[in-house]
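Heads up, the thing below is written out as structure tokens.
Missing here: one protein chain of the complex. Every other protein chain is in place.
Naming follows writing order (A, B and C), and every chain is counted from residue 1.
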Amino acid sequence: MIALTHKPIEVQKVIQAATADAAGAVTTFIGTVRNQTAGKNVVRLEYEAYEPMAVSEIQKIIAQARERWALTGWAVEHRTGVLLPGEIAVVVSVSTPHRKDSFTACQYVIDQLKETVPIWKREFFDDGDQWVSAHP
Amino acid sequence: MIALTHKPIEVQKVIQAATADAAGAVTTFIGTVRNQTAGKNVVRLEYEAYEPMAVSEIQKIIAQARERWALTGWAVEHRTGVLLPGEIAVVVSVSTPHRKDSFTACQYVIDQLKETVPIWKREFFDDGDQWVSAHP
Amino acid sequence: MNVKIKTFGISRDILGGREVAIDLSGTSVGDLRKQLNSQFPELIKLNSLFIAVNLEYASDEVLIQEKDEIALIPPVSGG
Partner (left out) sequence: MNVKIKTFGISRDILGGREVAIDLSGTSVGDLRKQLNSQFPELIKLNSLFIAVNLEYASDEVLIQEKDEIALIPPVSGG
């Protein structure tokens, strides 16, 4: 399951979608909105995605992960729109027969997602806002 | 939260217990009962724990993890008794401000748990049973 | 050649619209990049700027057709 959603992510459903009978291990990463960035209070975030390309880039990452590890299941869901501190921005869940692979593969997927998937985050503070990582 | 339980583990509750406002990352490992071991069908498992020592050993692992990484939350729940294939045997959830630490710390906890915590697994096949890892 | 450029993140603020029409004088992604940088110099200050053609990251050599779906990809920050 690969999805972008404007609604709150249901973690249990994402994990369920990644789970398989042949799996012995399921590793799940949840990225949440922190209440601080570099000491400044985060009031809210906005995520924007280039949706069809984002889905296709996540599909590529999963395909790469499947070439490297024996994935028995996977699921990636990313939220878009306005998020408040504490809310879930992304969930990546991966199942494999063996434990170590599930960690390595799950970390690979989230690391790559942050590198290549066209999704943008705008942080709003008490006194302004910024597109994250836009400038040096 | 550190717990042993005879009842099915509720993943969402374990994750909730590990989540914190200051966290940006939550990594959760779920160990499930595989339907096969070395090509043999697993009919059921039985987990037995030396309960007070198991809890105390898990507490030690968490204390070690807290010395190494800036954990904002953690939860470990291990099932005991009879389990069927597909059921959840253990859930480890760890939250940290940053992503990489949550993976490393979560993996550390489950790796150590498998090394030092007095819990034993007996696998039942169609034609017999064995205490896992007992013999060379 | 008239091309429409989809914008995202900070590139939308810089170009001033969700979809901006450009009269491209060249034929390649590299030509488009030069023209955009000249017309919107704020783009040069970004950490990076990729151009996607038909949902794929495109290198400067890729040729552009009028019907292509073109998008600006400023530094991503998902997750």
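Simple rule for what comes next: contacts are C-beta pairs under 8 Å (C-beta built on N, C-alpha and C of every residue); 3 or more make two chains touch, one makes a residue touch a chain.
Quick caveat, the model's predicted, so the values are computed rather than measured.
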What shown chains come into contact with the chain that's not displayed? B
Based on the whole complex, identify which of B:14, B:65 or B:110 touches the chain you can't see. B:110
Residue positions on chain B contacting the omitted chain are 31, 47-50, 52-54, 56, 78, 89-90, 110, 113-122, 131-136
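Note that in this section only the chains that are shown with their structure count from here on.
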Going by the contact rule already set, what residues in chain B reach two or more other chains? 99
Touching at least two other chains at once: which residues of chain C meet that condition? 79
